[in-house]
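A single protein chain has been omitted; all remaining protein chains appear in their positions.
Moving on to chain A:
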Amino acid sequence: MLETLTAALRSLLPHDAVITDPVRLRTYECDGLTYHRATPGVVVLPDTAEQVARVVRVCNDFGVPFVARGSGTGLSGGALPREDGVLIVTSKMRRILEIDLANRRAVVEPGVTNLAITEAVRDRGHYYAPDPSSQQVCSIGGNVAENSGGAHCLKYGFTVNHVEACEIVTPDGDLVTLDRMDPGYDLLGAFIGSEGTLGIATKITVRLCRTPEAVTTVLAAFESIEQGGQAVSAIIGAGIVPAAIEMMDALAIEAAEAAVACAYPKGAGAVLIVELDGPSAEVERQFAQLEEICSDAFELRVAASAEERAAIWKGRKSAFAAVGRISPAYIVQDGVVPRTSLPGVLAAIDRLSEEHGIRVANVFHAGDGNLHPLVLFDDAEEGAGERAEVVSGAILDLCIENGGSITGEHGVGVDKSRYMPKMFSADDLDTMQLVRCAFDPRGLSNPGKVFPTPRLCGEVPGVRKGVHPLVESGKAEQF
């Protein structure tokens, strides 16, 4: 089957855009989450939206699943390939098609990196706001699929708040445009964050923001993580909405120090990075408040220049990969808790860590309660990986118990699909499935992701027998 499919693909695409050599294929076996691996059946590297559409149509002709991949930096295995399918890589589609500052928009291809957009407009006083830590490499197509956030989404929102329109290839191979301004259902809203299950974005219109008049970046060092947590609550409580509030614990600081020599204050149990931006007068007033709130901090460092600001952020932004310096292997977890439960949850994570003899480094977007515990282990040690998995899973349970979520910004992908039933009822999941089926009735677009058990549309879910209540009540239609 794959052979005839490959022949069909070759007739549609330039010769070097279809990869079948097994050694080459294997380099695509995983994204940023390396413990889920699958060698794709075929890899294609289309150069245009039309080529993507053609590939998807061929997949439909053969009934073969397909998975989209950008830079391959995702942390939930959203771009994990299918051995029996086609991996559509958008890394050659990286043209910035249009910059329209008058309307504060840019139109880009999906393979353009997040940071490249900002770099293209920075000298004209604009930037693209969502800033995942991997922004210099992650692609905007992937950002759309995962609804990526970043340190600054506390004030500015996620990808969904910054995309105006998307040209997409639907799972059956049509090229359509979803626009925020379209009347009727917010299909663009449904598409963003759908993790590749509703189609592939081929052209993205993003919103550009004006560079703020003033930016003040503060690094506050606390003796304990509790003090840091209290400061976070106090800042938000005072009515300040900083552009970002980030927290790192001692272990995460140690890693960042080893990797990029970020020179954070020595002996800190936690550091808080607070960035204030906006009109100068407002930033000044907020900074005065902030100084007062952070009176517990044993050091308060204010970036005096763009270089110093970059130096403060460098430690934070490299933290995930930097952990590689202090641990042979690790799991990056992503969960959300209400901000007010932060101290309790962190203490509970501490207990888990001790119980299982597994170190956990904490890096998080403190402002919106988005935790990124890094569960460290030595993969050479017998059973350590399993114990790390247990700790990592227990952290998610903690998030759910505290009224939070199993993912803040990394997505569900293949990694967390099994936690979905813990968070959602069977009815919830079935409803989501209906949405999915409306776009992808044959279940070919990134199957096996997001939902716990892959299920064809119309197929009756395991626990329930009979018609979905929404269908029964006439509110929805099953295709």
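Everything below uses one rule, namely that a residue touches a chain if its C-beta (ideal position, glycine included) is under 8 Å from a C-beta of that chain, and two chains touch if they have at least 3 such contacts; residues count from 1.
In this section, contacts and distances are computed from a predicted model.
Matching "NADH-quinone oxidoreductase subunit L", "Glycolate oxidase iron-sulfur subunit", "Cytochrome bc1 complex cytochrome b subunit" or "Dipeptide transport system permease protein DppB (TC 3.A.1.5.2)" against the UniProt entry of the left-out chain gives the name "Glycolate oxidase iron-sulfur subunit".
Annotation: of A:178, A:303 or A:322, A:322 touches the absent chain (contact as defined above).
On the side of chain A, touch with the chain left out of the figure occurs at residues 21, 23-24, 26-32, 34, 45, 71-73, 89, 91-92, 94, 111, 113, 134, 136-138, 258-260, 318, 320-322, 324-325, 328, 330.
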